[in-house]
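A quick write-up on the structure given underneath.
What you see is the complex with one protein chain gone and the rest in place.
And now, subunit A:
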Amino acid sequence: MAEAAALSRPAGVVGRRTWANGLFVLPFFLTFLALMVLPLGVGMWLSFQDYDMLGGYGGSVGFENFTRLWEDKIFLRSVLNTVYFVCLSTPAFVALGLFLAISLNDTYRRSAVLRSIFFGSSVLSVTIVTLIWRLVYMPERGLLAVSAGAVGLSSPSFMTTESLAMPGIAIVTVWWIIGLPMMLFLAALQQIPREVYEAAALDNASRWTTLTRITLPSIRRTIVLVAVIEVILQFQIFGQVHLITNGGPNNATRPIVMFIYEAGFRDWSLGYAAAASQVLFVLMLAASFFQIWIGRSKQED
C-alpha cells in the first residue's frame, strides 16, 4: 500500500498531500498576491480611468488613455527610441559577449584577470556609472575629448548631438553590464565536450571552421537565451538616460520607462501612466515570444 502511494506521488515529493503543507508557501504567496497580483490588477483598472493626482478622479473613460497615447507624439517617439536602443544594444551584447567568452575560455591566469575586469563594472550602481561616463563624455575636458586631443583629433560631442546620443547611451550600457552575457556564454562553452575539438584538430579544421561548425551550433540555445534576456532587460532602460541626458537632446533619448516616470510621477496622470505601462508590458512580451519563436524555428531546420 505504502509503496503504491509513493509511486503515485509527483517526483521528489516526500510525505502525504495535506493542507498544512500549504503553510510553507503561504507567506510568499500572500506577499505575491498583495504586492504583485493586486497592483497588476489595479494598474489594468487605472489604465481605463481618468485618474489624476492633481485633477482628481474623473471616472471610467474606456480606451481613451490608449487612443491619447496613440496620438501623443512624445510617447510614439519614446517607443521608437526604446526599440532603437534595444536594436543597438542587444546585438552588441551578443557579439561582444561571445567574442570575450570565446577569447577568455581557458585556464590562464591572465584570462581570469581579464574576465574579472569585464565583469567588475556590473556590480556598480547606475548612479556611479553615469557619474563616471559624464566625466568621459564631458565636452573639452572629458576623457574622450582629452584622449582624442592628445593624438590630434577632435571627438564628437556624444551627449549633445541628436544622432549620437542614443549610441552613446548604448556604449555606456554595454560597458556597464557586458559581464552577464559573457559569463552566460562562458558557462555554455564549458559544456562542449573536449573530444569534439580534438576530433576537429585531427581533421586539421581551421579556426574559422571550428568556430562556425562546432562552437556556435553547440551554444545556439544560449545565444537565443542571451538575446531574449538582453531584449527584456534593455526594454526597461531608464536610469542611464534619466541621469545623463534626461531624455534630450530634443527627445532623442527619451525611452518608454522615462515616459511612464514623467507621466506618473511628475505630471501625476496616473491613468495615463498606467496605460503606457500596459503598452510596455505587451511590447516586452511580444518581443520575447517573437525571439523564442525564431530560436525554435531555426532549431527545427
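By definition in this document, contacts are C-beta pairs under 8 Å (C-beta built on N, C-alpha and C of every residue); 3 or more make two chains touch, one makes a residue touch a chain; residues count from 1.
Please note the rule applied: contacts and distances are computed from a predicted model.
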Name of the absent chain as recorded in UniProt (options "Formate dehydrogenase subunit beta", "Rhodanese-like domain-containing protein", "sn-glycerol-3-phosphate transport system permease protein UgpE" or "2Fe-2S iron-sulfur cluster-binding protein"): "sn-glycerol-3-phosphate transport system permease protein UgpE"
Candidate in contact with the missing chain, chosen from A:F75, A:F93, A:F118 or A:F158: A:F118
Selected residue (touches chain absent from view) among A:L88, A:I169, A:L184 or A:I223: A:L184
Residue numbers in subunit A that touch the chain omitted from display: 9-10, 12-25, 27-29, 31-32, 34-40, 42-43, 46, 100, 103-104, 106, 114, 116-128, 130-136, 141-143, 146, 175, 179-180, 183-184, 187, 194, 197-198, 200-201, 205, 207, 210, 225, 229, 232, 235-236, 238-239, 243, 256-257, 260-261, 264-265, 270, 273-274, 277-278, 280-281, 284-285
